[in-house]
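Right, one structure below, let's go through it.
Omission of a single protein chain aside, the complex is shown with its protein chains in their original locations.
The block that comes next holds chain A.
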Amino acid sequence: MQSVSIRDLTLKFGALEVLKSLSLDIEDGEFLVLLGPSGCGKSTLLNCIAGLLDISDGQIFIKGRNVTWEEPKDRGIGMVFQSYALYPQMTVKGNLSFGLKTAKVPKDEIDRKVARAAEVLQIEALLDRKPSQLSGGQRQRVAIGRALVRDVDVFLFDEPLSNLDAKLRSELRVEIKRLHHRLKNTMIYVTHDQIEALTLADRIAIMRNGIIQQLASPNEIYNRPVNLYVAGFMGSPGMNFMEGTLTGGGPDGGPQLRFGSTSIPLDRYPFAADARPEKVIFGIRPEHVSCGPAAADEPFSADVEIEVVEPMGADTLVWAILDGKEFRFRVDGHSDLDEGDHVRIGFDPARASIFDAGTELRL
């Protein structure tokens, strides 16, 4: 059953069309992450689902009910904001119970629900404090609790961890994941942190300029991006892109990619489309490149000259020159590569992504 269903949603601020006829179906209990650059309309989409913005066109269904014209409180949603948005003059308990009091829930039931949410989020000891007396992580827990007490169908998160430092962020990320396993609610989560997206999501929707570019599992998005934009957006450092021409006459007579004096055999590449444009863009992720003795076993290998070595702890990023073009690859943390060295690198073209240079779509 679909939990949230969006049909042809259009939203304009004056003349600016922020969401363009956007459609999206989210399964019951799914964790969907909206990922995209700043200003692409993620928060706007979330606010539309919440009912905090009046949409220009389209429909929104939650649990099969058309909520397009309903007030936020009648939609069965709870929302968690980046800035926590706790009511400053109320205690934690007051914050948690505000929504229930507004809905005129009996007092003993409020107490029971607040106690349960506090237990789930481990904030029992904080119930009598004011928000100003809490740390960032604690505040965000309270904010999540505010959605929790109201037994909502759908949780909406708008960059909930962006204001936290790196360590807390990874802690709370795991907790949100645990919460999702426990509650099995539908969750829609906005972020521009790829790690959060990849670790939390059942599916990721990559957005750009108010349009969903790809909606798929993290694995699919990472390994089989549908277009050049998604390929470039996911991954840090990003994919290596090489412009080249697609020709026949490779080994075994299969297709091959030529750029400069290099040719890459593509007989193992799983072409999805039938079209074979001449101009293409070939992309390979830095972490899919091997280096040294292992490189010789790969279907494709070449010599590169190393320009810069960036040790990053767990691994090392190497910037090199392949046939006059910049080329990055990752090796493990204690490599003894040095600037100026010549090494052999290799990769399996089956793990690459090839895009039509004109349409920028995956081949």
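Everything that follows uses one rule, which is that a contact is a pair of C-beta atoms (placed from the backbone, for glycine too) under 8 Å apart; a residue touches a chain by one contact, two chains touch by 3 or more; residues count from 1.
Just so we're on the same page, contacts and distances are computed from a predicted model.
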Identify the UniProt protein name of the omitted chain, choosing among "Sugar ABC transporter permease", "FAD-dependent oxidoreductase", "Molybdopterin synthase catalytic subunit" or "Putative dehydrogenase".
-> "Sugar ABC transporter permease"
Check each of A:5, A:44, A:68 or A:82 against the chain that is not shown and name the one that touches it.
-> A:82
Just name the one of A:42, A:93, A:113 or A:146 that touches the chain not displayed here.
-> A:146
Check each of A:102, A:122 or A:219 against the chain that is not shown and name the one that touches it.
-> A:102
Among A:3, A:47, A:256 or A:290, which residue is in contact with the omitted chain in the full complex?
-> A:47
Where does chain A touch the missing chain, residue by residue?
-> 47, 50, 52, 71-73, 77-79, 81-83, 85-89, 98-99, 102-103, 143, 146, 150
